[in-house]
Each structure stands twice: as C-alpha cells, then as structure tokens.
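In what follows, a single structure is set out as structure tokens and then discussed.
With one protein chain held back, the other chains of the complex are shown just where they sit.
Chain lettering (A and B) follows the sequence in which the chains are written, and residue indices restart at 1 in each chain.
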Amino acid sequence: MDATFLMNSLWVMLGAILVIFMLGGFIMLEAGSTRMKNAGHIAGKTIFTFGLASLVFWAVGFGFIFGDNANFLVGLSNFFYSGAELEGLSLSSPVFFVFQLAFAGIAITIALGGFAERAKLSVYLIFTILFSAIVYPVVAHWIWGGGWLAEHGKQDFAGSTVVHLTGAMAALAATILLKPRIGKFNKDGSANNIYGHNQVYTALGVLILWVGWFGFNAGSTLSVEDGFFGFVALNTNLAAGAGAVAALIISWMVMGKSDVPTMLNGALAGLVAITASCAFVDTWASVVIGLVAGILVFYSVRFFEKRKIDDPIYALSVHGAAGIWGTLSTGFFATPELATVGKPGLFYGGGFEQLGVQFMGVAVSGLYAFAVSFIILAVAKKLMGGLRVTEEEEIMGLDLSEHGSYGYPEVFMAEENKRLSS
Amino acid sequence: MDATFLMNSLWVMLGAILVIFMLGGFIMLEAGSTRMKNAGHIAGKTIFTFGLASLVFWAVGFGFIFGDNANFLVGLSNFFYSGAELEGLSLSSPVFFVFQLAFAGIAITIALGGFAERAKLSVYLIFTILFSAIVYPVVAHWIWGGGWLAEHGKQDFAGSTVVHLTGAMAALAATILLKPRIGKFNKDGSANNIYGHNQVYTALGVLILWVGWFGFNAGSTLSVEDGFFGFVALNTNLAAGAGAVAALIISWMVMGKSDVPTMLNGALAGLVAITASCAFVDTWASVVIGLVAGILVFYSVRFFEKRKIDDPIYALSVHGAAGIWGTLSTGFFATPELATVGKPGLFYGGGFEQLGVQFMGVAVSGLYAFAVSFIILAVAKKLMGGLRVTEEEEIMGLDLSEHGSYGYPEVFMAEENKRLSS
Partner (left out) sequence: MDATFLMNSLWVMLGAILVIFMLGGFIMLEAGSTRMKNAGHIAGKTIFTFGLASLVFWAVGFGFIFGDNANFLVGLSNFFYSGAELEGLSLSSPVFFVFQLAFAGIAITIALGGFAERAKLSVYLIFTILFSAIVYPVVAHWIWGGGWLAEHGKQDFAGSTVVHLTGAMAALAATILLKPRIGKFNKDGSANNIYGHNQVYTALGVLILWVGWFGFNAGSTLSVEDGFFGFVALNTNLAAGAGAVAALIISWMVMGKSDVPTMLNGALAGLVAITASCAFVDTWASVVIGLVAGILVFYSVRFFEKRKIDDPIYALSVHGAAGIWGTLSTGFFATPELATVGKPGLFYGGGFEQLGVQFMGVAVSGLYAFAVSFIILAVAKKLMGGLRVTEEEEIMGLDLSEHGSYGYPEVFMAEENKRLSS
C-alpha cells in the first residue's frame, strides 16, 4: 500500500484523536466558567451529547455533508456508514469519517454552551439530535462538501465558519429563547458578575483546547504533503499566543486589572480566528489576526452584556465574533502562494473579491444556523412546555434538579447538614 | 529502513502514549468517585503503582508473556528487557514493549479500583508486584503470547478479557477480602450511597479514557496496514457513544432521573465491551454492543449492591460485566470478512463454535485471575495482620493515615481549625 496514503491516515487519525480530546477542554472550560451547583451536569452532559451526536452523525450527518446525489442543501448517501471506502480520498475512509465526526462533536458542544445553567436535560437531547442532523451538516456541506459556497471559493480551512460560527449562532438562538439566568441582570439593565467557580479548571480547559487545536487546524490538511501541517501548526500557535497577550493587555489598560477569564478568552479567540486562515496566511499575519481577536473578544463580551444577552461561557464572543473575524481575515491576508482555495486577500492585491465571498459565507451560514436553531428551539419550547427548568430548580442547581445528585456532594451536603442541624 | 516498519512503530508508539495517558483518566475517575479524605491517596497511588508495575513488567512480566521456551503458564526469556530486537515483529521492538507495558499498567490500575478507600498502602505495593508478575502475564500469555487459548482461536482484539476482566476479577477478590467500607451497608442489608466527591473529575476522567482508548483499541492493530486502524477507532467511538446514551436512557426510565455517574459508566462499559470485538464486527454491531453494555452496566451495579459487594469505582460492573459481554459479543457478531482470528459469530452463520471458545476463555481467564489474586491477598492478610486500615484510620481518611498529609489541606484544616477554636 502507498506510503503517503498510510501516512495521511496516520496524521489525520492523530488529528481526530486531538479534536475529540478538545471535548475534555470544553468540560473543564465550561465547568470552570459556571457555578458549583451545575458543575456535574455541565461536565457530564458533554459526554452524552458527544455520544448522541456520534450516533446521529453516523446515521445521517456524514451522509448529508459528503454524500453523493447532493441537492442544494445536502448530500444523500453513506448513511449508517459501514466503513466502506469512499471515492476521492487519499487517506483511510474510516479515519476521514472519525475526523469529521469529531468536528461535528465540537460544533454541538459549542452550541450547547448557550444553554448553560438553565436548560432542561431533555432539551439537550432534542437539540443535539436535530443540530447534528440538519444544522451543522448543511453548512458543512455548503463549504466542505462541495456545495455552493465551495464553488464560490469560500475559504474556511478548518472551520471558523463551519464549526465555530455555526455553533455560536445556535448558542445565540438558545440564549435568546432561554433568557438570561436569574440574577444576571438588574432591573435597571445593569449586569452582575456570575463568576465561574474554578479558574484552574478553566485554564486547564484552555490548554487542552490549545493542544487539541493542532489536530483541528493542522489535521485539516488531511495530508502530510510537504510537511505543510507544520506551518499550519506554527500559525495556530502564534495566533493563540497573540490572542492571549492582546486580551491581557487590553483588559489591563481598560479595567486597571487583567482578569484571568478574559486573558484565557483571548487565547481561545486567537485560536478560533486563525482556524479559517491558518493555511493561507504568513506567520506575521497570524500574529496580527490573533492580536485583533484578543482585543475583539474583550469588547465583544462587553457588547453582549450591554445588550442584556447572557452568554455564560462566552460562546458568542469566542466562537461567534472571533469566528467572523477569522473568516473575514483571509479576505485581507491570504497570500497568492498559499491561497490554494479562493483568491488572495486585499492586502496582497487581490482586491475586495475574496473579502466579498468571505462576507457572504459568514452571512448566509450564520443566518442559516441561527434561523434553523431558533425554529427548532421555538417549536421545542412550545411542545415541551418550555426549555428552561423552573426558577426553584435553577436556584437549587441543575445537578440536583436534572440528575438527582450533587456534582460536589461533600460541599453541598455539608452545607445542608449544617442547615438542618442549626 | 522499510517505511511500513517505521510507520507501524510510529503508530504503536502513539498508541502506547495514549494508553499511558489513560492513567490520567483513572486518576480523575477514581478520585472523583471517592471521598475528599481519600483523594490525594487515590490519585497519587496511580502514579507509584504504575511506576512499580513498569519495573516489574520490565524485569519479568514481559518475558512471561512473550518469552521463548514457554511452558503451559508462561514464556521464559527477555527478562530485564534490554531493548534488543525481538523476532517476528514488524515494528520497533522497544515500541512494542512500551505498548505492552502500558497495558499491564492499565490492568493493575483496574484491579486496584477494588481496594479503594480502605486498603493499607503496603498492600498496594505487594499486590502491584505480584499481580504484575504472575496474574496478568499468565492470562496475557494464554491469549496474546501464543498460549493455549490463542491456539483455540480465542478472539480478544485489545483485551476485554486480558486486561479488563483480569483486572476486574482481581478487584473482586480484593473487595471480598477487604469487606465493604464503613457505612456502605446497613444492618438490614440495604445499601447507602457513598457519593464520589467530584463529578467534574469523573467526567474529565471518562473523556481522557475515551481518548486513550483509541490507542488501546486502534493501536492494537500493531500496524498501519490498509489504514484499518481507522475502522477500529470508528467502532470504538460508536460503542462508547451508544453505551453513554443507553445508560442515560435506562437510568432515566427506571429511576426517573439519570444520574451523571451512571451515564459515564455507560460510556466506559461501551468502551470495555468493544475492546474485544472492535476489529471483528460491523459498525452497526458496534452500536448494538455499546447499547447492551450501557444497559448491562446499570443493572450490574444494582446486582452487586444487592449482593452486599461494595465496589466503589464500579470496577466489577464496568470492567467485569462489560468485559464478559464484550468477549462473548464477538461470538455473536464477528463477520466472516473481519474474523482474522477465530471463526465468524453466531449471527453470521458461524454457529456456536466461536461463542464456545469465547465462553471458555472468559471462564478460565476469569477464574485464574480471581483465584490467584484471592490467594495472594489471603496470604498477605495473614502475614501483614490484615489488608485494611483501622476503623479509626478509615474514618479519618487515607490521605492522613497512609501519607500523613491531607489531599485537600485547606478544606480539612479549616474544619479542624474551626473545631479546635469552638
């Protein structure tokens, strides 16, 4: 068997494993960013939603993205994928499948960030199924499955739009329909801080995501050709570093102190932003893209808070705002040598053409993901008697209300025991 | 040098690293599933027992499994392995060694799950040495080292029997001899919940195990040939997802609420079950195997609890019951195309033959592991004046009794300070 085929398979398998490991990053990031009474729920739901999304993706999602006989929306073959060889790949087909499955798992996980600390467990199940079946696959088909945006030369190397923006727009739909958490906003419209309970978790989560992103971005080469994946990894790392540094500095300058979650968001924003462009831009541009992302995420968080949109895990800013910026950035920075898809960017004499394609891709994909997610959740809200746990349950915490046991029993039961005995 | 040899080496090296990373999953799973007063001990002992098992495996374990001049029980060469080239491998011999060492490390870690929250530190040392020298290597030799079960065509691709069942049977011996933890069972025979202290740890642990399992199962191809490892990884992921979903649903149906640990156990049970069969069955069968495992683990936990067997980390159910089911499942689902070892299963016209071999393998291996572990521990109990810390020490916690310092000093010393000052 051809050595290149095998090496490609090996590399993309490693990529898939790293992307699945990113779920561990989300477990820690999300648990750390929310309160103790919801921690077991938040951490545990990442496991079963990925499990469920895996089954849905196997049954229909993959076929919708990459199947033959495609219509405008989706492809239509390879359902209940058997592991059979697919045409046109220069790597093991099941490896390609697992890599794609991992991406779908990340997209739903980002989306569910918008549900945090108030949605019913049953809503997670319903939305995971429908998002993984008809939201994510459509956008992915358009851009990566040979759909109409691919034909327009839309550049989105590893998914600033396909994965991050799509997830963030679903999170936006959810957060609008769910309404803010109790206590987040005051009657006068001002916002309260609802602090996440564990910054060590958050930091570890971000580091795991950073590491996993090498699979996400560099794995998206789908090939070991020329060792080019190393260049993609380099750009990825530089943007992450720049994002962290920029967020640290801007928050220090504006607030007088630099808080840890903001700086961590900067690193993530750099990673999200470089995801579209990592294979198309020079190293200096990666630094610039990361720096802008780090500043952007700081202001984006303030923007949403002012609009009374409650975004507990910053999904809208980190994956949405930075996802948009990242997608547009290739329209500025894509170089003639590296732009193997689409055209070079504005700064390299490519004019506004690619920027226009990028903008259209963002707008249409974002709109689709938002609208369909909104409809799904609005219907569910009607049929299920609401998306949200009761006020009493929310105050009690979702660990107890949705799962019947505390995530931190010794903390809460000690308090309970004290209360009972006093 | 031959490119395939090098690629095989690279792939299996990655597999070994992932399997060793699974120890991090066990650290978090076990610490999260037990109480705060034992957390430092539980987490820390995983490191030194792996260290000790590594030395024992290097000294004798590997030679017993794969050495030449084998008798009925074990092989007899390659002790204190020097890194020398071994015959018959198409990958780097030291890579193969490290991969095998990692498996031995997982087996002892599973076994020690049965000791949780009550065994003396010295017992961990003794049992780690003897299990790694004479329990695990014998079963591994029989099935993977060319022993008599291999000659019968026993199918156990990555170790549902060799690793998981063997570990679980040792845990069973331990849990019987150690007796239940103080407070687990009431005088009327009813059981109390002793909640693990941190579900975030548990969830992260399960995710790490899930990720590591790609090394465990797909790495067991020992080869990059045809990119087949991707198919193994796909089956592995599907079974894990199915296990999580099944456990979630069955516990919801039966209990009215789905608790997080049960759902996490479902994912693990899916992984354990598919370990034997991941290379031999179709993707749909992997889903079925995972679903059954998820349901099985739920009922198994209740079964052991009713029998007044205290299994703090669910080793008996997750690794034992699911390990048995996984081993038997190939007797049902192994396809004619994929069954490169043994015969096709019952559902593919293979009749009961392979099922019989699988059953025999489970019975003999399980019995051997249980009996020898039981004897080791019974003798140790006699010689060491008991396996268990005193009642006072157990109540105080093993962090303090066995190591002299708290795992969470600020939590416990704050309480202590309060008690002293009131």
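Brief remarks on what is shown
One rule holds for everything that comes next: contacts are C-beta pairs under 8 Å (C-beta built on N, C-alpha and C of every residue); 3 or more make two chains touch, one makes a residue touch a chain.
Because the structure is a prediction, the values reported are computed rather than measured.
The missing chain, though absent from the display, is touched by one residue of A:Val206, A:Ala293 or A:Ala334; that residue is A:Val206.
In the complete complex, the hidden chain is touched by one of A:Ile106, A:Ala233, A:Leu355 or A:Ala369, namely A:Ala233. Taking the complete complex into account, B:Val95 is the one of B:Val95, B:Leu130, B:Ile143 or B:Val301 that touches the chain left out. On the side of chain A, the interface with the absent chain consists of residues 3-4, 7, 10-11, 14, 18, 35-36, 193, 195-200, 202-204, 206-208, 210-211, 214-215, 218, 224-231, 233-234, 237-238, 240-245, 248, 255-261, 263-264, 267, 282-284, 287, using the contact rule stated above. Although one chain is not shown, part of chain B still touches it, namely residues 1, 3, 5-7, 9-10, 13-14, 16-17, 20-21, 23-24, 27-28, 31, 39-44, 46-48, 50-55, 58, 80-83, 91-98, 101, 121, 198, 201, 399, 402-410, 413.
What we mean here is this: only the chains that are shown with their structure count from here on.
Chain A and chain B have CA centres that are 33 Å apart.
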